[in-house]
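Have a look at the structure that comes next, please.
With one protein chain removed, the remaining protein chains of the complex are shown where they sit.
Letters are used for the chains, namely A and B, taken in the order the chains are written, and counting of residues starts over at 1 for each.
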Amino acid sequence: MTTPSTSTAESDDAVRLTGISRAYGAFTAVHPLDLAVPAGSFFALLGASGCGKTTTLRMIAGLETPSTGTVHLGGQDVTALPPYKRPVNTVFQNYALFPHLDVYENVAFGLRRRGIKSVRKQVGEMLDLVQLGPLARRRPHQLSGGQQQRVAVARALINRPKVLLLDEPLGALDLKLRRQMQLELKRIQTEVGITFVHVTHDQEEAMTMADTVAVMNAGRVEQMGAPADLYENPASTFVANFLGTSNLIEAEVTGAADGILRLTRAGQELTLPAARCRTGAAPGDRVLAGVRPEKITLVHGDDAEAVPAGRNRISGRITASSFIGVSTQYVVDSPVGPDLEVFVQNVERDTRLVPGAPVVLHWNPEHTFGLDAEQDIDAGLDAGSDTDTGSGSGHGGGAARGRTEPGTGPGDSTGSTDSTDSAEGAAV
Amino acid sequence: MTAAAAGPLSPPAAPAPAEPGKAQRRAAARRRRVPYLLLLAGVAWLLVFFVAPLVYQASTSVQTGTLEDGFKVTWHFATYWDALTEYWPHFVRSLVYSGIATVLCLVIGYPLAYTIAFRAGRWRNLVLILVIAPFFTSFLIRTLAWETILADQGPVVSFLNDLHVLDVTSWLGITEGDRVLATPLAVVCGLTYNFLPFMILPLYTSLERVDGRLHEAAGDLYATPFTVFRKVTFPLSMPGVVAGTLLTFIPASGDYINAELLGSTNQQMIGNVIESQFLRVLDYPTAAALSFILMAVILAVVTLYIRRAGTEELV
Partner (left out) sequence: MRLIRRLRANLVVIAGVLALVYLIVPNLVVLAFSFNQPKGRFNYTWNHFSTDAWQHPCGVAGMCGSLTLSLKIAVYATVAATVLGTMTAFALARYRFRGRGATNMLIFLPMAMPEVVMGASLGTLFLNMRIQFGFWTILIAHIMFCLSFVVTAVKARVMSMDPRLEQAAQDLYATPAQTFLRVTLPLAAPGIAAGALLSFALSFDDYIITSFNAGNSVTFPMFVWGSAQRGTPVQVNVIGTAMFVIAVLLVLAGQLAGGRRKARG
């Protein structure tokens, strides 16, 4: 497959998108983006509805023609190839199973189209892999949602594609089934060793399943990396808010020494490792200091002296608490911000921690991250709960998604975010 | 047939890729031609055998001449005036009969459509078949069956006579003496019968889409069954009502079979006149003018009606 013009290093990538973009009239669904998916990986494109992730997937499949750029599959340029000539298969949103064919014929469809006569053995094996052997002669409408989903996976996988594309494959399932299918998809991927590119709006799903996650927002890749890396080191407010929850505190840099930045906000002193700050910060600059709610320890105001030295600490007052089971979630009003969130494991519950109680929050300064203060501090907040229903077909779908674009602050287009994207895109 | 490949409603004016290959551009041009190729035969057929005849008919209506010497366009608009002055009772009769038949179809058809949609349960398919099946017996034969049913010495007429119903209807002027055949009642009865399925099917289609839970919701909100119908069911079935009334009224107003078989010369409708002018009198200009007047009248009535009903999502 390797053409003379492409180097071996590049053809290790199962999918390589170069400068690819898609515009519908005046609306740009996908801004020019570079993306490389290593062969054999489980790759997730994560974003709220309308962020361009489905359009990107459809351009890989050939169902959408890119306005600019090229698509390479395993080193071969397929930009001009129609979908039926591309070595990729798709698991569609809502599955798109052929209602007039039974499970067996649905699964055999791709093999038959490629002129393979004896399909029985392969179809049988594939149905066993997805545990649907006994249902081979059922019609799609006689199957449950989870069974339909597995038929869709089998129908695509049996063709041994270079890349399997999954477009919100679990979106139509209920929570419990979704968890189960996440594990099952992961098992199948490990078993067959095919590259999976998975589009989802569910950050938990992306983090559970994927080796690499690319977070998309407003037609751009905001950040890409391993799930833990994205979670611990978000590069933008969008990622910080969209993946889990973050407390973001706008603060002023008062000093920098020995790789440590000193910050102040409303008289509260914070420290931040310079290596974890995403923006160049000199004294007098403003940065956003972030910390995840579960990194924070919460003590009652009466025990303030017990807090060890050298930790970031903020005093405040509990305004709300909700008991979740494994943990309790507190909202704390403080001089640095009105709604700081704290998750406390329910190991030994302090009965004094009720709304109105004075408290001290403290955490290891190593767990603080710094972001460019020029961004919209709330980016990605309303997007997390959004469900992606954009079918992504044709002009209308694109335009509709354009209108439901999540809050795109001016910060989204700052130079720092863009350079981060392309740098990381090339690195993976 | 590359229809399947082009996808749903691919806009021909889709923004062209910034750097399209030649092959891509050629493919796009080919895709743009596809709908026209698909349409060609069907549209050509309608243009030649539907539109052209209407245009030709328009010219015929202002021609004069005789069968022997042939007809010539002389812009003789008087034909219209003559046709109107001579046959206006037929027009009025057509509109009145078909109007009454349409209302009767709605009144008779609605309960049946409602029953099929909400109350038939497992009988639903069987009842639907029984509504559609009469279609497959020639409607002439079925209209002739009404001649049998309403025959002068038949059981129906005797029964109505015994109940003195016919006295009332004769007094109202819709029957004559102890006969039902050859009266307006028979013609309207026949029209109603013939076009009833055209009313029931659209009604059923739109009622079927009404969520039964809406009834419960409305009932839960203190609506009596009648209020539920008036405020929820009926408004939701409006598209079906409009489609059904049009599908009934339009063909009924041009019909002449029922007037011919069940009526007498006193119940002749405009269709009868057009038919006889064309096939027997051979006065083609008058037949053409009458056709155009009928078309215009129907168009006017329908437009007015759709305006009032407020539904324009018909086509």
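Here, a residue touches a chain if its C-beta (ideal position, glycine included) is under 8 Å from a C-beta of that chain, and two chains touch if they have at least 3 such contacts.
As the structure is a computational prediction, the values presented were derived from the model and not from experiment.
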Among B:Ala29, B:Ala78 or B:Leu130, which one touches the chain that has been omitted from the display? B:Leu130
Among the options A:Pro83, A:Pro273 or A:Gly301, which residue touches the chain absent from this view? A:Pro83
If the hidden chain were put back, which of B:Leu39, B:Ala78, B:Leu163 or B:Val281 would touch it? B:Leu39
Out of B:Ala223, B:Leu261 or B:Ala309, which residue would touch the omitted chain in the full complex? B:Leu261
What residue numbers in chain B mark contact with the hidden partner chain? 1-12, 32, 34-36, 38-39, 41-43, 45-47, 49-54, 56-57, 60, 108-109, 111-116, 119, 125, 127, 129-149, 151, 153-154, 193, 196-197, 200, 246, 250-251, 253-257, 261, 271, 274-275, 278-279, 284, 287-288, 291, 294-295, 298, 302, 315
For chain A, which residues lie in contact with the unshown chain of the complex? 61-63, 82-85, 88-90, 92-94, 96-100, 102, 109-110, 113-114, 135, 137-139, 142, 155-156, 159, 391, 393
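Convention: only the chains that are shown with their structure count from here on.
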Whole-Å distance, C-alpha centre of chain A to that of chain B, is 57
